[in-house]
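Here the structure is laid out as structure tokens; the discussion comes afterwards.
A single protein chain has been omitted; all remaining protein chains appear in their positions.
By written order: A and B. Residues from 1 in each chain.
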Amino acid sequence: MSSILTDKRTATLAGYVDDRVGASKIVKTFARKIFPDHWSFMLGEVCLYTFVVLLISGTFLTFWYTPSMALTTYEGSYPALVGQTVSEAYATTLHISFDIRGGLLIRQIHHWAALLFVAAILAHMARIFVTGAFRKPRELNWVVGCVLAILALAAGFTGYSLPDDLLSGNGLRIISGVIQAIPVVGTYMAFFIFGGEFPGEVIIPRLFIMHVMLIPAALLAMIGIHLGMLVMHKHMQFPGPGRTNNNVVGYPVLPVYAAKAGGFFFIVFGVVVLMAATVTINPIWNYGPYDPSPIGAGTQPDWYILFVDGALRLMPGWLGPVPTEFSTFGYVWSLNILLPGAVVPGIMIMGLFAYPWIEQWLTGDTREHHLLDRPRNKPTRTGLGVAALVFYVVMALAATNDLVATHFHISINDMTYVLRTLFFVGPPIAFWVTKRICLGLQRRDRELALHGRESGRIVRTADGEYFEVHEPLDVYERWNLVQHEDEVVVPLPQGRATTLDKLRARLSAFFFEDRIAPVTPAELEAAHAHGGHGEVESGHDVPAVGATGHGTGSSHGH
Amino acid sequence: MKDSPTTGHAAVHSHGGGTDLAAPEGTDLENRFANPGLPAHRFRVTDTDPKAARSAERQVSTIFLLSAVGTVVFLVGYFALPIEEDKSFERLLLSTLVLGLGLGFAIFCIGIGLVHWAKTLMPDHEQIELRHDIAGTEDDRRDAANIILDGVEESGVMRRTVIRNSLIGALGILPIPAVVLFRDLGPLPGEVLRHSLWENGVRLTRDPDGTPIRAADVTYGSVFHVIPDGMEDSAHPIEEKAKAAVLLIRIQPEKVQAAPERDGWDYDGIYAYSKICTHVGCPVALYEQQTHHLLCPCHQSTFDLTQHCKVIFGPAKRPLPQLPITVDNEGYLVAQRDFPYPPGPSYWERGESE
């Protein structure tokens, strides 16, 4: 180590850089910053690294791809299309696939990385949500993350359409139909976007410039802000012995974190390349060139857009005798398209953006948080998260109804009816089940903290009584189970309460309903004092602590 | 950003057993357990056994060498498996596989090696860094506020209201050119969505050949995918196809519900319906010969031919528009006129929905 720094040439170079950019201060600030370790913290890195893979592989593709809808006769190496009229975009994509060594590999790397990019974003968001990592001071970074997620969807969809194949062309057809359904301005928007009637001759070049310039630039900028805020806030950490709201416990950037995170980039990249080497993705030669007349059975978008397509499938055009599309004064309201195509995704996105403030409002919690919640310790939030996920999955499943129907031999109509029902009852059921599971886990934590672990050893007392010996937890194990704080419902304000106050109090009570308080030292004391084998009757000697519920506002009954 | 230097090993131990860290603000210590601090550090085999460390070192370098092997495999595959002469799919599959496995393995091994190195041989003492307030102190805030207020004051933007308001006004309209420039993104819709290439006497021809169809060719249960004659020579054939594509089906006329207003629109049980879904425009191309249902594969809108393509399931609301047809004096099927309603998805200005 010292040998490198005392080497004269190195020292000169280091001095040169420091004189010009102040490198020494940067190194001092960042090189020993501490990052906590947990597998779920790597999900965000998967997003970042797949994005880098996308930039690298995408640049390669642009060297051969021509974003043009001009028609040409295909004369390349895929025999089953030779002589057919195709667009240049389609022909050059085939050229990359069949006539460039490694071209098909890079195309598959790019597409697999795109699917993993969005998948990792969803997984990362779910992790942030259920651990409460969006709480103050990180609300704004949550918003930046939501913007990133939307940009990722936009990047995915614009890229999906570029080969101008039959599958993606029908996807664009659907998008144009949804745009046309927008009241007042829809038709004009569609004509401006497509440069006239669908499909026109400009949509592919326009999507291309969005896909390779505007959206990646926006993504890069937002990633910069996202990571900048991450560094400023320092990473959150899971609670544990020695970990507090005021510190970060982990490993320094140099050397451990740099090696691990850097190594993980290569792992992600490697996994993507191995997938691309072995599994076909988007075989556009099978789909054929876009043409408004043909279509293939099983026409679906890439997985992350499935939910919109599924919502479109679920919405009936007629509710019995009542049409969901109607006209007033000669103008058409296509609720059958607007509700699933724009309103439902719009509400989902708004809810996503607003959630940190909604939760803050109804918990009244404006403190800074740097310790993550264990998901079980916030049953209502975890339940809401799972309910939202189920809502999303039900819609995505609806978009696969034709494939499910043929593969599981069920009627596509019946499946649609079932999913229409699940669209409404699935999320509440998921919420209830998740919350019960969380509460069950919390009760188990309490039991464990109070009575220790069952040893499996049965002992007979002098009186002839039998009991199982419980081994007490050590202080570190116990801390994991008791570290969280008990929560307080936001009460109605003194004096006159407005409707909003009442709503807030009701929502707050809902949020904290059924909560279970962590074990206190006094309770542990009581449990131990209750004779050496109180464990046998455990449950009786815990006076239903905390399991009060219905938001009385004073759950500290001990 | 001024972080205190991170604590080293010694600091870790000093925190061990500390209790002061455990108290969250405003919580009664009596009611809470104390944070026991970091548990004692557990050493790895590679920390204590030099032989294990040497073995880990060998493993890491072997993994890196495997990566180099992957790179060589890629290069060999690139030059030894050309795809110019041998156009078979077997060759392309092999090329993709060898290049991908070589490259993937090369990249993956670098990652595995680095992480294995970090895990086994780099120091793994957990370190503690203290967090700092994100917000500035009260003084900072006051100073910042004063700087801004002074700046605003010095600029005179609040005092010289004429300047300020004229600036706001000028800036307010400045973005308008940027918006106006987008006007020429596309033509205005006008009435083009109402009309297709179909008109009196236009022959129905096969998609994609463009060959005309005799009425006698359309036997019961037959389906023809149809485009208008001369579509290829029109100014925008693909856009025209997106409106004019038609499905031609023959069915026993007695199976179809009587509809006086449609009398004479079919020719001897040969019906022509728009193929473009009235939902969002996918081709409604699936015809079930026995049930006489038409199904859109995108969103499962189902239309019943016996009820003049009324919607019986799915998200579409309007029936598929029927194209009135007849035969010309050579026996070929021709359109009588354009669709009675605009084909394809709904749009705001479309008007009363049928």
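By definition in this document, contacts are C-beta pairs under 8 Å (C-beta built on N, C-alpha and C of every residue); 3 or more make two chains touch, one makes a residue touch a chain.
To be clear about the criterion, contacts and distances are computed from a predicted model.
Colleague: The chain dropped from view, which UniProt name applies: "Ethanolamine ammonia-lyase large subunit", "TRAP transporter small permease protein", "Cytochrome bc1 complex cytochrome c subunit" or "ATP-binding cassette domain-containing protein"?
Modeller: Result for the unshown chain: "Cytochrome bc1 complex cytochrome c subunit".
Colleague: In the complete assembly, which of A:Ala405, A:Leu441 or A:Val475 touches the absent chain?
Modeller: Missing-chain contact among the listed residues: A:Ala405.
Colleague: Which candidate, B:Ile249, B:Val280 or B:Leu320, sits in contact with the chain we can't see?
Modeller: Answering carefully, the residue with contact to the hidden chain is B:Ile249.
Colleague: Thinking of the whole complex, not just what is shown, which of A:Val271, A:Ala311, A:Leu371 or A:Met395 touches the missing chain?
Modeller: Answering carefully, the residue with contact to the hidden chain is A:Val271.
Colleague: Which positions on subunit B touch the chain that was left off?
Modeller: These residues of subunit B touch the chain that is not shown: 42, 44-46, 89-90, 92-93, 96-97, 111, 115, 119-120, 124, 206-208, 213-214, 216-225, 249, 283, 285-291, 293, 295, 297, 300, 302, 313.
Colleague: On subunit A, where is the contact patch with the chain that was removed from view?
Modeller: That gives, for subunit A, the contact residues 37-43, 46, 79-84, 97-98, 104, 108, 111-112, 115-116, 119-120, 123, 166-167, 260, 263-264, 267-268, 271-272, 275, 277-283, 286-288, 291, 293-304, 306, 399-403, 405-406, 409-414.
As a working rule, only the chains that are shown with their structure count from here on.
Colleague: Just how far, in Å, is the C-alpha centre of subunit B from the one of subunit A?
Modeller: Going by mean C-alpha positions, subunit A sits 16 Å from subunit B.
Colleague: With touch defined as at the start, can you tell me which subunit B residues reach subunit A in the complex?
Modeller: My answer: residues 1, 3, 5-6, 15-16, 18, 21-22, 24-25, 27, 30-33, 35-39, 78, 81-84, 87, 92, 95-97, 99-101, 103-115, 117-119, 122-124, 126-131, 134, 182, 185-189, 192-193, 207-208, 225, 227, 236, 238-239, 241-243, 245, 275-276, 279-283, 285-286, 297-301, 311, 313-318, 344-353.
Colleague: Using the touch rule from the top, collect the residues of subunit A that touch subunit B in their complex.
Modeller: Checking each residue of subunit A against subunit B gives 29, 32-34, 77, 98-99, 101-102, 104-105, 108, 137, 170, 173-174, 176-178, 180-188, 190-200, 202, 231-234, 241-252, 255-256, 259-260, 262-274, 276-278, 291-299, 309, 312-318, 323-327, 330-332, 334, 336-337, 340-341, 367-368, 370, 401-402, 412-413, 416, 475-476, 478-479, 482-483, 485, 518-522, 556.
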